[in-house]
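One structure is given below, represented as structure tokens, and several questions about it will come after.
Left out: one protein chain. Kept in place: all the others.
Presenting chain A:
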């Protein structure tokens, strides 16, 4: 039970840090990283929610696991896209 609260607190903290970083900026790279931290917090929250039935001796909620996997794919491709865009902006700045 205690571990559940530890994970929930951790997830909340990560989401909070991420949201603060996105809001505060101002560098674009920092915002991209902050979005990733926020995403990690949300995925941690979802995995922790999936873990709840295990405490009662039941199998973990596999729907949430599937959602996290989908979410990770989305997050990775979105980050790649954002970094590619940022690369183009910085290249143009140099030239």
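Here, a residue touches a chain if its C-beta (ideal position, glycine included) is under 8 Å from a C-beta of that chain, and two chains touch if they have at least 3 such contacts; residues count from 1.
Here is the rule we use: contacts and distances are computed from a predicted model.
Peer 1: Could you check which of "Cation:proton antiporter", "histidine kinase", "FAD-binding oxidoreductase" or "Inhibitor of KinA" matches the UniProt name for the chain that's left out?
Peer 2: The chain we cannot see is recorded in UniProt as "Cation:proton antiporter".
Peer 1: Taking the full complex into account, what residues of chain A touch the chain not shown?
Peer 2: On the side of chain A, residues 15, 18, 22, 28, 31-32, 35, 38-39, 42, 45-46, 49, 63-64, 67, 70-71, 74, 77-78, 81-82, 85-86, 88-89, 92 touch the unshown chain.
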